[in-house]
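Please read the structure below before turning to the comments.
Removed: one protein chain of the complex. Kept in place: all other protein chains.
Per-chain numbering from 1; labels A, B and C assigned in written order.
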Amino acid sequence: MYSVAILGASGYAGGELIRFVDNHPGFEVSFLGAHRSAGETLGAVHPQLSGGDRALEAFDLERVSETDLVFMALPHGASGEPAMQLAGSGSKIVDLGSDFRLDTPERYLEAYGQDHPYPEELGKWVYGIPELFRDSIAPSDRVAVPGCYPTSAIIPLVPLIDARLIETRGIVVDSMSGVSGAGRGVSGSLQYGAIDESVKAYSMLTHRHRPEMEQTLDMFGTAPTSVLFTPHLVPMQRGLLSTIYASAATDTSLESLTGAFDEQYVDALFVKRSEAPPETRWVVGSNNLMVSIHLDERTSTVVIVSAIDNLVKGAAGQAVQSANLMFGFGESTGLPSEGWMP
Amino acid sequence: MYSVAILGASGYAGGELIRFVDNHPGFEVSFLGAHRSAGETLGAVHPQLSGGDRALEAFDLERVSETDLVFMALPHGASGEPAMQLAGSGSKIVDLGSDFRLDTPERYLEAYGQDHPYPEELGKWVYGIPELFRDSIAPSDRVAVPGCYPTSAIIPLVPLIDARLIETRGIVVDSMSGVSGAGRGVSGSLQYGAIDESVKAYSMLTHRHRPEMEQTLDMFGTAPTSVLFTPHLVPMQRGLLSTIYASAATDTSLESLTGAFDEQYVDALFVKRSEAPPETRWVVGSNNLMVSIHLDERTSTVVIVSAIDNLVKGAAGQAVQSANLMFGFGESTGLPSEGWMP
Amino acid sequence: MYSVAILGASGYAGGELIRFVDNHPGFEVSFLGAHRSAGETLGAVHPQLSGGDRALEAFDLERVSETDLVFMALPHGASGEPAMQLAGSGSKIVDLGSDFRLDTPERYLEAYGQDHPYPEELGKWVYGIPELFRDSIAPSDRVAVPGCYPTSAIIPLVPLIDARLIETRGIVVDSMSGVSGAGRGVSGSLQYGAIDESVKAYSMLTHRHRPEMEQTLDMFGTAPTSVLFTPHLVPMQRGLLSTIYASAATDTSLESLTGAFDEQYVDALFVKRSEAPPETRWVVGSNNLMVSIHLDERTSTVVIVSAIDNLVKGAAGQAVQSANLMFGFGESTGLPSEGWMP
Partner (left out) sequence: MYSVAILGASGYAGGELIRFVDNHPGFEVSFLGAHRSAGETLGAVHPQLSGGDRALEAFDLERVSETDLVFMALPHGASGEPAMQLAGSGSKIVDLGSDFRLDTPERYLEAYGQDHPYPEELGKWVYGIPELFRDSIAPSDRVAVPGCYPTSAIIPLVPLIDARLIETRGIVVDSMSGVSGAGRGVSGSLQYGAIDESVKAYSMLTHRHRPEMEQTLDMFGTAPTSVLFTPHLVPMQRGLLSTIYASAATDTSLESLTGAFDEQYVDALFVKRSEAPPETRWVVGSNNLMVSIHLDERTSTVVIVSAIDNLVKGAAGQAVQSANLMFGFGESTGLPSEGWMP
């Protein structure tokens, strides 16, 4: 059994990490780290989990450094310092945060509006989409798991860009996310009265996940990618749906699109294509990503609908999937391949 | 007091029509028509309304033809016959259905996949957006109220097309609607278990409201319009949000966009622009439409976010607004200019 | 037109008060008071309302004292000081808070666990249920509007107690409230993630509304009342349903129960009895209270189901209803007698 530390155990992604590790045959929780909730029991913050008398503790890097695997599920900006302090320990790190996803200081500055505190680290971390970067993830000891929105967009777009079936400029990613994507922090804009029975767009034109999408898509195309990304918040707990619009290349047919997709993901256990546009309830609770692909011949536009559970394939599930590769387990070990409905 | 018949009184739009007419100083309900619910009391189908002992009756065209005003809130295809039978009566008709919105048999065939039963009627009905067609609605006795999705898209797009600030080809309208937009019919896809905690796209590339949008936008542009429309269903009762993408024309600035919009609607009581993207809860319960306009300079794309209550500005409210013009009342008479929140 | 000050304008009840006053033929808003939101525009906190450029202002008691009518919709404990400062001004006060509802210092201490700061005031305020205390409210200039839970329980229980049809000891009031009943303050327990898709009981055995119920019921019975009250929070914005259990007196029949109820409320515009248990959506948006009455002969228990909109009949609507009496308007003036559904 490999020992696991989870930093940020009190959040929603932290709770799912604990649940997956508790049910994993090769990992076991040995340290639960929290900031504000340090000193509380697990049962007080996650009453849905077993072992409610386990303690949430302040970060004790010495103890963390003795574990085999560290999951960090921390707010933006909070992963840097513990990651640096763990350098030199034997612990492998899977970071669910956004600190180490981008590849250059310039891109980081553009996305987050400030300089990266450890710019020399950028580029050392592997971007944790197992379906695309399996061979890099397996030998790595530093993996940065993508954001939920980029996961939903990159996986379906890559095979189409790779096969030159769509234009890389002016891709529109229009997404809706359940509220758990905003984390468990307390704010007026996340009160029930502000969310229930309403939808809204937010972070118009400036959401931080856009550079992350472009960076990865750029790896597969011949020309630079530009994405226009509009996230929306919808009144549900979990689930993320992206509707993606891209100009079709000349001669692109529906068959070429679905063919390229199917070929890319023939061995991907968690990636599924359906004819009908997927509903988020089809994937909630599982690590699956479901996609439908459409071609609007009137406007020569490829339309993709992509659905994930933002806390599973969009966060904790994808993190465990990467960790499985890093420790030699089967990629789906301990992960739910079946969701719950309703 | 003008007497009013409401055909389709048992539906959601029918209920809102009754509520608005009950509170209107110049209209009064004199006939409530229903198909399946004929013979029931109003209280049995709309327990939220007063006068619950009023009867829902089978369509009695003779009695209907004695009223001054007929609202028809019927399923697609059901307005044609009663409308034709009322020809020659003095009753003015406001149809909330889709039978008489399109202007040519060709466009109708494209949208609905079948020939129109009364093709000679097409073009005789005025399209009921008061903010754009006030002068045609006032003298008319036949008004076809737009669908909810077209209302949300046409009102913000018209001034930008009219001022040549956006390209008319390849406009993307990506919308989310509350479930009441699907009406009150019973189906497995509208069960609570199929809707709650999930979102989905539907009618991919083929939704019937798209030709309606193009028809009206074509009236204001120099080149034909093409729209790619993707509706989504989200777990809430009311509210409709459209996020609209259009290529900016050369030299278009944010100021030119907001300026054109503000100038067009300077006198429109129910159309409001906000800097922040509007949330649907800001308009639910009122006849307001709220819009924000954005310009993405990276991709030269204009992004518009537009919010309405699908049952009010998207249906019953806009119908009463048109009727007010037809009968010489102030345009906002009897209509809610303030919504409820939460 | 009578001028109106609304203190606590930024809350949910405050927003409804503004909406009702804006639509009232005899009242007009002349001062909007707020604590934390002072300095903001109305549009910033209530974007659903008209006149969004109206200012929210810090309490200026001098200006408030020049108005004819003051609504106070403040957190518990915050009404006392402004109420005392307005003594001697000509302003009539309708308080939606709980500071002046109880009749004795002892009962206040029992309910709130501390001494009342102005004990001599207790007993001077009229309890604002127009259906029961119309004659006292009309000439009063100090009215304390009941809480939402007591409103739902007292109105149906009074005629049954008054007619000696139920025992007054051991009445169980088991209620569910929509989340707006908890107000608009920000807390972790009111976040969307803590409310959606879950229900819970709270304030077990100790909720502050219980003494309020007993105080009023005691006025109608021959023996002291004891109530066991369990409130639950359910995932919806508005609406409150109470299911009430009381032991039937000897010889009580269903006919005697419904007869007593109907007789008491024969002239009450907003109180309605139905055979089927009312659903909250039947009353949401209106000032109505709907009740069904049942008799379980197996256990000799009377069961009552009672539904209101907690923000309307349970707060702002009942406040305006009382104010109508105080200023000589018809009791239902400016109040919605029809709700919205869905």
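Here is the rule we use: a residue touches a chain if its C-beta (ideal position, glycine included) is under 8 Å from a C-beta of that chain, and two chains touch if they have at least 3 such contacts.
Fair warning: this is a prediction, and the values are worked out from it, not measured in the lab.
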item: Where the missing chain makes contact, among the chains that are shown; value: A, B, C
item: Absent-chain contact - pick from A:Leu257, A:Val283, A:Val302 or A:Ala323; value: A:Val283
item: Full-complex contact with the absent chain, from B:Ser79, B:Ser98, B:Ser180 or B:Ser286; value: B:Ser180
item: Sole residue of B:Leu109, B:Leu190, B:Met204 or B:Ala249 that reaches the chain not shown, by the stated touch rule; value: B:Leu190
item: Per the touch definition above, residue among A:Gln237, A:Thr299 or A:Asn324 touching the missing chain; value: A:Gln237
item: Interface with the undisplayed chain - residues on chain C; value: 169-170, 172, 174, 176, 178, 193-194, 196-202, 204-205, 226, 228, 230, 232, 234-239, 241, 243, 245, 277-281, 284, 292, 294, 296, 298-299, 301, 303, 305, 342
item: Absent chain, residues of chain B that touch it; value: 12, 179-180, 184, 186-188, 190-197, 235-237
item: Touch list for chain A against the chain that is not drawn; value: 12, 15-16, 19, 22-23, 46-50, 179-180, 197, 237-238, 274, 278-279, 281-286, 290, 337-342
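By our rule, only the chains that are shown with their structure count from here on.
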item: Chain C against chain B, contact positions shared by both copies (same if over half, else different); value: same
item: Distance-maximising chain from chain C - centres being C-alpha averages; value: A
item: Centroid spacing, where centroids are CA-atom means, of chain A and chain C in whole angstrom; value: 46
item: Euclidean distance of C-alpha centroids - chain A vs chain B, Å; value: 39
item: Chain centre separation (chain B, chain C; CA means) in Å; value: 37
item: Set of chain C residues in contact with two or more other chains; value: 12, 179-180, 197, 237
